[in-house]
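Missing here is one protein chain; the remaining ones are kept as they sit in the complex.
For chain A:
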Amino acid sequence: MSGAINLENSRIIKDLGLIRDEIQQELFRILDSIEGPKGIVFENELMIPLGLIAEFHSLKERLVQNVFSLNSDPIRTKLKTLIFFVRPKMKMMDHIAKHLRFHDTEDKSQKKRCFIYFVPRKTFICEKLLEQAGVKGAAVIREFNLDLIPLDHDVLTLGLETSFKEFISGDTSSLYYVSSSVHKLQRFFGLIPDIKYVGKNGKIAGEMLLRMRRESPIDENIAPKINHVIFIDRNVDLVTPVITQLTYEGLIDEMYTIKHSYVELDGSFLGKDNQTKEKYALNSNDILFEELRDLNMGEVGPFLSQKAKKISQDYNSRHDLQELQEYKVFIGKLPTLQKEHFSLKIHLSIVEDILNKTKDDDQFRDKIDTEMGILINNIQANDTIQNMIYREKPLEDVLRMLCLQSLVNNDFKSKSFDNFRREILETYGFQHIFTLANLEKIGMFKKSEGRSKTRFNFNQLKKSLNLISENFEETKDISSVFSGYAPITVRLVQKAFSSGWQGLEDSVFRYLSDGVFGQFSQENDLSNSEQSMISEKRNVCLVFFINGVTFAEISALRLLSQMQDHSLDYIVATTHIISGKSLIESAYENFDK
């Protein structure tokens, strides 16, 4: 069963499916243009994104007979044609060079044709590296412009899973892909009249977008279907991703890890063998999940039991049918009912499992309590963290807590900073010397350097952005996604369209890490009457998270658009979807050489 989101008559932008169709057609064109049976070699990062674009059988129809994953192991196959799909990363060039040389030397009888498709584009440096390795002539080098892939009606991802890691090492390449993907969206959905940005990288992306319009003009006579775009630099808010997500979808991600909308579950959840793991697609194809995903975990239980009652009522209504007409209606509803029933069973299993794992576990409770304690009351959680290290709890959890405390409480005193670093190296290994250096470099875990130097000031933001809300349940505030804490990023979006960003410089922006924010407007060629026709519709805002967004933040944006007096729909685009765990992991050094 294919789990890719069904985009027919998509909820916010009706023809959002166009962008996926185009990528799919480009892929098919590529495969059609290369004759004969062939094998595809994927870089791991691209495996799932491509799966969301085209199903395997459609690749088979195009004579793709085998799919390999790209790593340092040689590919042994009788196929004479190999197509590599890779990101333009230096490390990958080593692997490719190895393969090409391997085919050159060991398989003399089987001369292979090799094609390298760079995703989304080839770069100077990669071609140079292939040239230096002496294999540039051994393959045909081309490009495959796979950029934004819809994960849902309102979520698009570039699938640049190592984007944040690259930023840590100073490689800002993904910014180009961010801007060019939005530029491509403009080709489909019209020039976006309003560009906002926050954070240094947001500014670069916004400016590049403006430049791209000059470089490769688009049809400016399309009535814009997206009215605003906000580029949000993850660096603006590193607090939110380290906190444990408490929405249904967020918790599933925390517990089982969601990858490109797929989650691996115990087979028993899906009514299959308990031993196996099964992939299940979490998106709004599953109507029940659509209703559940943004709820705080506390609300999920009651909601589900109500839903269960309703569904079994509907299902059991068959016993009361009398008139023929009623039978007809019931049978008409049956497929939907069965689908709902199936998904209900799955979600009941998931909820039960999550509750088992969290409710009886005082560590989970402690974790949440400590997080909230740090956020609300600025407590020093040194002892708790020390204890976690002693018990050798997962390093990601330890570092999340350390980073949270460092960010919220204006960093560590020199002594305890060194102490924690030593403890981590002793317990988790010397290789984390790089992890720590990286976290320090991006300012997530560092020692305090006196008040004046630290710019990011959570306590000021807490007040001016109203980040903490004690009674989120009654007010239906977006802070429900973290049981009382509203993400900085989403509050910034909310402010942008409620009171505007002007006048927030002194109360908000000067306390953000780099204080950069601003706005451009793009004029299009439309006449005034056409413009006014547009403004009558509900406006759409594209929120582009550069270097990652969490499910909790996406949920918060959905809640925001459902709020009263809020006339905007949000579409979230991102370099990749992150969790606290993956964010911390991107600070790890790879030793795969």
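Please note the rule applied: contacts are C-beta pairs under 8 Å (C-beta built on N, C-alpha and C of every residue); 3 or more make two chains touch, one makes a residue touch a chain; residues count from 1.
One rule holds for everything that comes next: contacts and distances are computed from a predicted model.
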Hidden subunit of the complex - UniProt protein name among "Vacuolar protein sorting vps16", "Pyruvate dehydrogenase E1 component subunit beta", "Cis-aconitate decarboxylase" or "uracil phosphoribosyltransferase": "Vacuolar protein sorting vps16"
Listed residues A:Ile12, A:Met47 or A:Ala133, member touching the removed chain: A:Ala133
Contact residue for the chain not shown (choose from A:Gln25, A:Gln338, A:Gln431 or A:Gln562): A:Gln431
Residue of A:Ser173, A:Asn285, A:Ser448 or A:Asn466 touching the missing chain in the full complex: A:Ser173
Contact set of chain A toward the excluded chain (per top definition): 88, 90-91, 94, 97-98, 101, 121, 123-125, 128-129, 132-134, 169-173, 175-176, 179, 204-205, 207-208, 211, 213-215, 217, 362, 389-392, 418, 421-423, 425-431, 433-434, 437, 589, 591, 593
